[in-house]
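To keep things clear, I will list the structure first and then write my remarks on it.
Every protein chain except one is present and positioned as in the full complex.
Each chain gets a letter, A, B, C and D, in the order it is written, and its residues are counted from 1.
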Amino acid sequence: MTDLLIKLIPLFPLLAVILNGFLGRRYSHETAHRLAWGSVGLSFLCTIAVFVEILRTGTSHEVIAYQWIFGGDLTVNLAYLVDPLTCIMLLVVTGVGLLIHIYSVGYMHGESGFTRFFTYMNLFMVSMLLLVMGNNYVVLFIGWEGVGLCSYLLIGYYYDKVSAAKAASKAFVVNRIGDAGFLLAIFLIFVNFKTLDYTKVFAQVGQLSPEMATAIAFCLLIGAVGKSAQLPLYTWLPNAMEGPTPVSALIHAATMVTAGVYMIVRNHAIFDLSPTVMTIVAVIGGLTALFAATIGLVQTDIKRVLAYSTVSQLGYMFLGCGIGAYTAAIFHLMTHAFFKALLFLTAGSVIHALSGEQDIRKMGGLSSKIPWTHRLFLIGTIAIAGIPPLAGFWSKDEILAHAFTHHHYLLYAVAAVGALLTSFYMFRLMYLTFYGASRMDHHTEEHVHESPMVMVGPLMVLGVLSILGGFLGFPPEHGWLHQFLAPVAGLGGEHDVSTGLVLMLMMIATGIALLGWALAHYFYSVNLSAPDRLAAKFQAGYKILLNKYYVDELYDLVWVEPIKQLGRLLDWFDRTVIDGLVHSVARLADLAAAGSTWAEKYLIYGGLNVIGYGNHLAARQWRQLQSGMVHHYAAVIVAGIFLLAVIIQLIMQL
Amino acid sequence: MTFELTMSPSDLLLFLPEILVTSWLCFILIIDFSFPRLPNEQLAYFSIAGLVGTLGCLAWFDFAGITGALFGNMFVLDRMALFFKMLIVGSAILIILVSIDYIHRFKVFRGEYYFLIVMATLGMMFMASANDLLSLFITLEFSSLGFYVLIAYLREDMASNEAGIKFFILGIFAAALLAYGISLVFGETGKLVFSDMKMAQATPGLAIGFLLIFAALGFKIGAVPFHSWIPDTYHGAPTPVTAFLSIAPKVAALAILLRMFLVALATFKPIWVLLIVAVSVLSMTYGNIVAIAQKNIKRLLAYSGIAQIGNVLIGLATGTKMGSDAMLFYLLTYLFANLGAFAIVIAVSEAIGSEEIDDYSGLGRRSPFLAFSMLIFLLSLAGVPPLAGFIGKLYIFIAAIKEGLYVLITVGLINIVISMYYYLIVVKKMYVNEPRDRSPLKISGPIKVVVYICLAGTLAIGIYPQPVTDWVVSAILVFSNVADPTASLPIPPAVIPLGG
Amino acid sequence: MLEELASTFPILTCILFLPVIGAVVLWLFDDEDMVRTSALAIALVELALCVFVLWRFIPESAAMQFSEHVPWIPALGVSYHLAVDGISVLFVGLTAFLAVLIIIYSWDTVRHQVKLYMMALLALETTTMGVFISIDLILFFVFWELMLIPSYFLIKLWGGGAERHHAALKFVLYTLLGSVFMLVGIALLDINYHQWATLRHMEPTYSFDLLELLSVPIPLNQQILIFWLLFLGFAFKAPVFPFHTWLPDALLEGPIGMAVVLAGLKLGTFGFIRFSIPLLPDASKSQTVVSIIMALGLAAILYGAIMALVQQDFRRLLAFSSISHLGFVVIGLFALNYQGLQGSLLTMINLGFSTAGLFFIAGFLYSRQQNTQLGSFGGMAKQTPVLASFFLFIGLASIGLPGTSGFVGEFLILLGTFKANWLYGVIAVTGVIFGAAYFLWYYERSMLGPLGKAVKDSISDLHPREIFIATALSVMILWIGLYPAPFLRMMNGSVQALVDRLEHGTVASIEPKQPVRVD
Amino acid sequence: MIPLSAYVAVSAVLFITGLLGVMIRRNFIIVLMSVEIMLNAANINLIAFSHYLESMAGQMVALFIIAIAAGEAAIGLAIIIVVFRGKISTNVDEMNFLKW
Partner (left out) sequence: MVLVFFAYFALASIAAGVLTVALRHPVHCGLALLALLVHVSGLFILLNAEFLWAVQIIVYAGAILVLYLFVLMLMNLKTDDRYLHSSYLYFLVPAAIGSLYVLTLLLRSPFGGEKGDATTVAILQDGDTHAVGIKMFSEYLLQFEIVGVFLLGAVIGAIVLAKTPKSANREGKA
C-alpha cells in the first residue's frame, strides 16, 4: 500500500506533464491549471499518507520501480527511498509546491504560455521528487539535472527577452560545472563501493580511507555548491530572477537551491569522515552568508534583494552542515522554504500590483494600498530577520548556537554579522517598499490593487507556516523534528549545554535581529524627516540633537558608509571579476577554437590532402617525360635497361 | 648429321587451333579478293565464326586435357598455354565485333583489316606456346607485324601515321635488343629451349642477355621504363586496334615471361624478384600519377593500363604458384573491364566523334546504359568490390603478402587510391556535368553485345569467382615443381629490406 | 511452425538484398509519386523484417544468431557468412529505422532525379546492412567499399553546397585510403591463420571468417601491426580525431539524408568493437595502443566541443559535436571494461537517434531558410514552437541529459573510463560541460530572443510528416533513456564475452572453445 | 686462332654504334639502318657462338633474324612512304603531335 503511494507521488505530476504537454493546446487554461495543481495536490496527499505511515512505524521504505541500467557489476534501479529526511523534503516540496501552483493560477493569469508554464512547473515537481526520493545516486542525478533543466526552461520562460535567454543558458551551464563534480563523485563511489545504493554505500562506509573520503566529499561538495549557489558558483542565481516570480519562489528559493543541502545531509556519513571538507563546507557557508548579505544591502531590485538573501540563507544551511548541525540545516531549510516562498510571492503580488515595477526606489507607501500583502510581507521579514517566535528565529538561532557551543567562534561571529545585515536589509526593503512617501508615477499609482484571493490565499497559509513553523524544532536541539530526523541525521549536540547559555544565545540573536530592524528604521523612516524638524525646533537641546547627529555621522562614518562601500565593492566584484572570469573563459574558448580552426584548415587538412596536390604536381611534371620524340623514347628504354643492369650488378656483385 | 623428323597425326592434333586459324587466314584473304563487293560485316562474321571455332577447339583441349610438347619443347601446349590462347582468341573475337562499325573509317582495304587482326592473333597464339628463344623472337615479331600495319591503318590520319611510325621504330629497336640478348644468352648456355638451360652461376653475359630479353618483353607489356610507346600509340591508333593492343600482346608476352622466369631462371629467383619489384613499383606509380593529368580518354586508359601491368607484375614478383594463379585471374578480369571500357569509348566516338574526356559530360543523361557500364568497368579497374577487379587485386595482394613483399603492397594500395581519383574524374564528368546537347546516343548492336559480354564477365567473376579460380589454379599446375625457390643460391643481402 | 521458419528461413539474406532488389524494381516506375511510395513500402518491409529479427533475437547470449554460411571463394577462404549477435543486432534495426525516416523526409525535399535518389538510398541501405551483419572480413570489406559508391553519388548529385564535388571526392578518397590499409590488415590476419592452419592440418587452410580467425593465436607484435592497419581503416571512416576533416565538408555539402547516415551510423567504431578488439585483444590491451587511442579520443572530445562552440553553421556544429561524441565512444571502447564497452555500444545506437535527429532538425531549418547559417535564424521559437521544442529535446538528448538516451550511454562510458583510469575520466567529464555550452548557446542564438531579421514572418511550423519523424525519434530517445533494459539485455551477452576474451587474450584461446563462438 | 671475345667485342661495338644511331639521327631511314646494324651485331655474336660452341642453333637463329629483318624492312619502308605522302619529311623529331 505504502509502496504504491510512494510510486504514485512522482507519477501524478508526470501525468499532468504528459497531458498538458501534448494536449495542452486542445483545451482551455482552466483545465490545464486544474490538472497542474490538482496533480501536485494529489501527490501532496500521498505524501501526507506516507508521512503518517512512517510516523506510525518509524521504518523507512525502499521501493524499486524497475531495473534501469544494468550489466556487469553495475546495477542501477529506478528506486525510491522514503525515510524521515525524505519525508520532510517531500512535505516541503509538495506542500510549498502546491501553494505556489495555486498562487501561479492567479499570477500567470492571461499569459500566452500559460499551459507551457504549468507543464514546466509540473516537470519540475517530477524531477524534484525524483531528486529527494531516489534511493541511489543516479536517480538523485536524474532529478539533479532535471531540476536544472526545468530551471533553464522556466528562467527562459520569456524567451523572447534576450536577458532571460542568456540568464537561462548561464544557469544551466554553471550548474553543469557542479554536475560534472557530482558525476566524478558518483564514479568514485562506484569504484570504491561497487554499488550506488545509499543503504549499501552507507553500510560499508566504514572501510573508506580518509583520503578517498575527502575526495568523494569534495566532489560532492562541488555539485552542492553549484546547485545551491554558494561561493564561488552563486552568480547564476541573481540572474535567475528573470523568470516569473512564482518560479523564483518555488525553484530559486524554496526547493531546488536547497538540493545541495539535502545532498550533503544525505551523505553526511561520508562527510563526517573528512574534517577537512567539513571545514571547507562551513567556511564556504559562512562566507557566502556574509558575502551575499553585504551585497543585499545595496540592491534596488526587490527580487534581487530576495535573491541575495536566499544565497545568504543557503550559506547558513551550509554553515550548519559544515559544523555538523544537520538537523538544524534541514530545519532552516524547511523554515526558509516557508518564509522565503512567502516573501517572494508577496513581492510577486507587489509587482503584480504595480503592474511589473520591480525597483524599490519607485515604490513606497504601499502599506495602505495593499494591506494584506503588506502584512504578509511583514511576517516574512520578521521571520527571516530571526525575531522570535517566528520560524526563522528558531532555525537560524539553532545553527548559531550550535556554532557557538561547538566552539566555532569565528564562524559564529561571521554568522552573527550576517544575521544583523539580514535583518537590516530586509527591513530596509520593507520600509522602502511599504512605508514612507510614495515615489511612484501616477499612472502606476492609479492601477495599484490588491491581488485576487487565489493569490492571497496561499500567501496566508505560508504566513501561518512562517509564524508557527519554528515550533517543530522547539525546544532547540530536542524538538520534535530532531527526534524525527534522528535516525537519518543523527542528534546534533549530544553533550548537554546549560540552559542559561542557550537562553543567552537566544537573547543575542534576538538582539541582533532587533538591532538590524532599529537601524533600518532609523535610516529609512526616522531620519528622513529629522532635519526640518530640527530646524523648526528651538535652539535648546540643539547640541544634543547635534551630538545625536554626531552619532549619526559617526555611525554613518564608521558603519554604514564602509559597509555600503564594501557592498558596492563586492557588487562590483561580483559583476566585474566573476562574470569577467566567465567571459574570459569564453574568450579563451574562442581563442582556442580560432586556433584550432586555423590548424584544421591548414595543418591537418593540408597534411592529408598533400597526396592529392602532390599527385597533380607530379602528374604535371612527369608527363613531360612523354615528349613525343621517338629518340627520347628509345633513350628512356636504354636508360631503363642500364638502370636495371646496375641494380642487378649491385645484387650479384658481378 | 642426319635428318630425323618424326611427327604423328596425334602430334599434328596439337597444332589444330593454329592450323585452323592459319587456314582461316587464307580463306579470309581469298574471299576478300574474290568477292570485292562483299559487305565487310559478313567478312567480319566469317572471321568471327572461325575464331569461335578455334575457341571451341581450345576449350575442348582444355576440357579433355589434351596437352603435349613438340620440336624438342620448342612448342608446348600445356593448360597455361591453352588459357592464354583462349584469352587471346576471345579478345580477338570481341575486337572484331567492336570493329564492325568502326571499319567505315577505312577508305580501302577493309578486308585486309580482318586478315591482319587474325594474323596478329595467330602470332600471339604461337607466342603463348613458345618455349625457346628462337620462337620467342619469331612469334614476337610476327605478332608485332600485324600491329605495325594496323596502327597506321588510318592512312589519311596523321595521328595514326605518327603512332604507326613511332611504334614501328621502337618495335624494331626492341626487336634488335631482343636479338642481341638472345645471342648473349645462347652464348652463355649454348641452348635455346628454356627447360634445357642449365645455369650454374650468373655471368654478366647471361645477366645482360636476359635483361635485354626482359626489356623486349617489357616493351610488349608496356611496363615502365619500356612503356614510352604506349600512350602515343594508343592515342593515335584506330580505337579497336588500341583495344586489341591493350590486352592481347600483354597476355601473350606475360605467358613467355612466366615460362622464362619460372622455368629458365628459377634458380635466380631472388635476383629477378627484385628486378620485377622495381619495374612493378615504377609502373604503378608512374602510370597512375600521369593518368591524372590526361584529357583524352584513350591516353587515360593507356596510362591506367601501364599501372595495371604494374599490378600484374606483383603477381610475377611473388614467383610462387599462387602468384601466378593470381596473375592469370587478374588478366582475365582486366580483359573484361578494359575491353568493355574501350568498347564504350568506341561507341561514344562513333556517336559524337570525340575521345576527349570533357565530351563525356552528361553521358549519364544521354545514354544511361553506356554510362552505367562505363562506371562498372572503371570501378572494376579501380578494384572496387564486388567487381572482378577487386577479387583480382585481392588475390594478387594476398599472394604478395604471403611472400612478405610489404613495400610492394603498400605502393600498390596507395596507387589504388590514386587511381580511384582519376577514374572518379571520368565518373563525375559522366554523371554530374551538364551535357552540351542532350540528344540520346544510339549504340550499334555488335558493340552492345560486347558491352553486355564484358559486363556479364565483370559482374559474374566478381560475384562468383569460384570456377575461374579453380580454372587458373589448374592452369598453372605446370609450375608447381618450381613453386618454391631453390635454396641453392644464397639470398643476397639487398633482398632482405625489400622483403620487408 | 514459426520456430523452424525462423531457423531455416534466410532472413538476413532477405534483409541484406531486399533494398537493392527494390532499387532495381524502382527502375521500372516513371511516376515520381509511385517511386516514392514504393521506396517507402520497401523500407517499411525491411524495417518489419528487422523488427522480426530483433524480436526473435535471444537476449543475454553471446551466440551468433540467424547464422548463414556458404563458401564463396574457397580458393581464398572467403565465405558468405552472415549473422547477428548482441553487438550488431541493434544496428540492423537502427539502419532500417533511419532508412524509413530518411525516405519520409526526402518525400518532398528531394525534387530532381527522385528515382535515382531513392535507388541510391536503398543501395546505401543494403551496403550498410552488409557492413553490420557480415562475419566474413572480405564480405565486410566488400560492403564497406561498396558504401562509397552510393554515398559518392548522394553527396555529389543531391548535395546542397557549392563545394559538394570536392567534398564527395574527399570523402571517397579518405575512406579508400584508410580501407586499403585495412585490407592489408585483413590479409595479414588471413596469412596468420594460414600458417597456423597448415601447421595443424586444419581445414580450410585460408579463412577470413571472424569465428575461424578467433580460434588462432597471434603473436603480440603482429597483433599490434594488424591493429594499426585496421585502425587506419576504421579511424578514417569513423572519423577519429586527426582523420576527421572530410566529415564537416561531407555533412555540410551533402544532402540531409546522407548526413543522417554518415553521422547516425557509426560504422568506424562499430568496426573496432566488431573486429579489432575481439581479434586482437592483446594489442588492444597493450599500454602504448591504449594510451595513444585514449589520447586521440580525449583530444577529439575537447577539440570537437571547442570547435563546435564557435561554429556559425548548424551542420558544421553538428559535425564537430559528432566528432566529440565519437571521442566518447572511442574512449569508452578502449576503457576495455564492461561499462565502457556497453556504454559505447549503447551510445552508438543513441547517436543514431539524437545526432541523426538533429540533422533532421537541420533539414527542417534548411527547408525553411535554405541554409543553416546562424545569421538566418533567431527567435524562431515564437514562429515555430513545435520545431523549437523538438530541437531542444533532441539537442538535450545529444548532450546527455538524464532521462534521455544520451545519458545512459554517456554515464556508462564515463563510468567505464573512470574505472579504467581516473585521469581520463576526469578529462572526459569536462566534455559534458562543453556539450551543454555549445548546444545551449547555439539554441539560444537561433531559437530564443527577438525574431531575427532574416526570418520570414510567413515561416511555417513543422508539417505532419516532419512531426512524425521528430516524434518517432523522440519516442526512441525517451524509451532508451527511461527503460533501456531490452536493449541492454540484447547486448549484455556479447559484451560479457568480449570482456572475457579481453581477459584471456589470444594465448588462452588455443583451445577450441571460444567465449564468442557459442553457436 | 682468334679468341671468341674478339668477336664479342666487335659485335658489341657495332651494337652500340647502332644504338647511338637510333638515338641521335633525325632521318627515319637512317634510324632503320642503325637498327639493321644492331641486328648484324647480334648475327655476328650468334654465328661466332655457334662456331665455338659447335651448335647449329646459332646459325639458324641468325638466319631467321635476317628473314624477319627483311620482312620488317618492307613494312617499315611502306610506312615511311605513307607518312612521306602525308607530310614531306622523314625527320622523326618533327613528329611529336602525340605527346604527354
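What we mean here is this: a residue touches a chain if its C-beta (ideal position, glycine included) is under 8 Å from a C-beta of that chain, and two chains touch if they have at least 3 such contacts.
In this text the structure is predicted, and so the values were computed from the model without any measurement.
K.L.:
With touch defined as in the header, list the contact partners of the absent chain among those displayed.
P.N.:
A, B, D
K.L.:
Tell me which residue among B:17, B:50 or B:190 touches the hidden chain in the full complex.
P.N.:
B:190
K.L.:
For the chain left off this view, which of B:51, B:119 or B:357 is in contact with it?
P.N.:
B:119
K.L.:
May I ask which residue of B:74, B:128 or B:400 touches the chain that does not appear here?
P.N.:
Of the listed residues, the one touching the omitted chain is B:74.
K.L.:
Which chain B residues touch the hidden chain?
P.N.:
For chain B, the residues touching the absent chain are 1-5, 22, 25, 29, 70-72, 74-75, 107-109, 112, 115-116, 119, 122-123, 126, 134-135, 138-139, 141-142, 145-146, 148-149, 152-153, 155, 184, 186-191, 198, 203-208.
K.L.:
Contacts of chain D with the missing chain: which residues?
P.N.:
1-2, 4-10, 12-14, 16-21, 23-27, 29-30, 32-34, 36-37, 40, 43-44, 47-57, 59-60, 62-64, 66-75, 77-82, 84, 90-91, 93
K.L.:
Determine and list the chain A residues touching the chain excluded from the picture.
P.N.:
629, 631, 635, 638-639, 642, 645, 649, 654
We take it that only the chains that are shown with their structure count from here on.
K.L.:
Which integer distance in Å separates the CA centroid of chain A from that of chain B?
P.N.:
Spacing between the chain centres: roughly 81 Å.
K.L.:
At what distance in angstrom does the C-alpha mean of chain D lie from that of chain C?
P.N.:
66
K.L.:
On a C-alpha centroid basis, what's the spacing between chain B and chain D, in Å?
P.N.:
26
K.L.:
Among the residues of chain B, which ones contact at least 2 other chains?
P.N.:
Where chain B meets two or more other chains at a single residue, that happens at 165-166, 169, 173, 177, 231-232, 293, 414, 417, 421.
K.L.:
Note the residues in chain C that touch 2 or more other chains, in rising order.
P.N.:
In chain C, the residues touching two or more other chains are 173, 177.
K.L.:
Can you name the residues of chain B that touch chain C in the complex?
P.N.:
So the residues of chain B touching chain C come out as 325, 379, 384-386, 390-391, 394-395, 397-398, 401-402, 409-410, 413-414, 416-417, 420-421, 424, 427-428, 431-432, 464-466, 469-470, 473.
K.L.:
Residues of chain B touching chain A in their complex?
P.N.:
So the residues of chain B in touch with chain A come to 165-166, 169-170, 173-174, 177, 202-204, 207-208, 211-212, 214-215, 219, 224-226, 228-229, 231-232, 270-271, 274-275, 278-279, 286, 289-293, 414, 417-418, 421, 492, 494-495.
K.L.:
Over in the complex, which chain D residues touch chain A? Could you list them?
P.N.:
19, 22-25, 31, 92-93, 95-100
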